[in-house]
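The complex is shown incomplete by one protein chain, all other protein chains being positioned as in the whole.
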Amino acid sequence: MEQDRPLDALNNSRNKRVILELKNGKQFAGKLKAFDIHINTVLEDTEELENNQVKRKIGTSFIRGDTIVLIAVD
Amino acid sequence: MEQDRPLDALNNSRNKRVILELKNGKQFAGKLKAFDIHINTVLEDTEELENNQVKRKIGTSFIRGDTIVLIAVD
Amino acid sequence: MEQDRPLDALNNSRNKRVILELKNGKQFAGKLKAFDIHINTVLEDTEELENNQVKRKIGTSFIRGDTIVLIAVD
Amino acid sequence: MEQDRPLDALNNSRNKRVILELKNGKQFAGKLKAFDIHINTVLEDTEELENNQVKRKIGTSFIRGDTIVLIAVD
Amino acid sequence: MEQDRPLDALNNSRNKRVILELKNGKQFAGKLKAFDIHINTVLEDTEELENNQVKRKIGTSFIRGDTIVLIAVD
Amino acid sequence: MEQDRPLDALNNSRNKRVILELKNGKQFAGKLKAFDIHINTVLEDTEELENNQVKRKIGTSFIRGDTIVLIAVD
Partner (left out) sequence: MEQDRPLDALNNSRNKRVILELKNGKQFAGKLKAFDIHINTVLEDTEELENNQVKRKIGTSFIRGDTIVLIAVD
């Protein structure tokens, strides 16, 4: 898999499950539906995780890019 | 539902109830009336939530985009 | 009331009383006299509120937009 | 007094005493000599205030706009 | 090795192991696959480190540039 | 002394001693050698101050503008 630019890595993960870690320490997993250059992100079937357990389910979510630390893409 | 760009997910939620989680930990629910590219958002019939309970009602509210962590759109 | 863009909601509130919640947790109420795209805001007859009580009065105030979390506009 | 834009309120206060509240909780009073669109501000006869008392005097000061929460302009 | 611009140092480290230190105090090591001018970064075989020990493995990761303090490139 | 723009106040202080207060609470004094529109600043004969005492001397220093709260210019 070639990835010249960081957004390519996100592009390769469209419609796949990713895990987001946020600046406030929260973790969200879901199917990556959309993102933009600000890393604003839309997840489907979003789950908030705590210690690798599902804490709650929140359907489709829009997550503002500037709150994101890391996206685990596989 | 197709969502190529994150703002499409918000657009699909106009006039529907959404829940916002802010950087200060507060949660607000309301009918999504407007938003812009900064994710500045206007909610109608805004309710502040605490532990999924309505804590107070504040009518129409303008919420500055850079305070938003997540918008649950369905 | 139509509000296609978030700033329309503020525009509809010119010369009306609004309540601002800031990132530092403070609340200010006053008559909305002016705002710009940064949400820099001028209030007249500004009152700092604490637990819905008037804590002090500070006349006309300029409030920097990037400190604002929420503006309750009605 | 007409104020269509927030900076007009500051403009009306040139050479008058204003009080600045900063994000670090400090308060400074002084004669408003200059400001720009970033709300970078120059005060003359600057006084740091604590509980409405003068804590120290620091002559002319340049205050960076992004540290400002509120400017009481009258 | 000539490095006129900071990004050259990152460019010289493509496909090599780097260690990232983030503003939240976390450390991640991995093979540098991509970066952009915002220092958004993609690592392969990402490992979270704690006291120089591998705490967990998270495959390919996208790390938002504005959370990065330092990248040790050799 | 006329000061129409805030940077004029800094310009009038070139080669004079100024005191900088930073967001992290530290104070630095020194001769103002250079600054730019971001308020990035170069001081010569820089002294870190604590309770108005010289805590340490650090020669010429470059101070990033976005860390500055206030510059006492006389």
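The chains carry the letters A, B, C, D, E and F, assigned in the order they are written, with residues numbered from 1 in each.
Criterion: a residue touches a chain if its C-beta (ideal position, glycine included) is under 8 Å from a C-beta of that chain, and two chains touch if they have at least 3 such contacts.
All of these numbers come straight from a predicted model, not from anything done at the bench.
Within the full complex, the chain left out of the display is in contact with E, F.
Subunit E meets the missing chain through residues 3-10, 19, 23, 25, 39, 65-66, 68-74.
Residue-level contact of subunit F with the missing chain is found at 22, 24, 26, 28, 33-36, 40-42, 46, 58-64, 66-67.
Convention: only the chains that are shown with their structure count from here on.
Common neighbours of subunit D and subunit F: there are none. The distance from the centre of subunit B to the centre of subunit E, with each centre set as the mean of the Cα atoms, comes to 34 Å. Shared interface positions of subunit C, defined as residues touching 2 or more other chains, are 66. Contacts between chains trace an open chain of neighbours here, each touching only the next in line.
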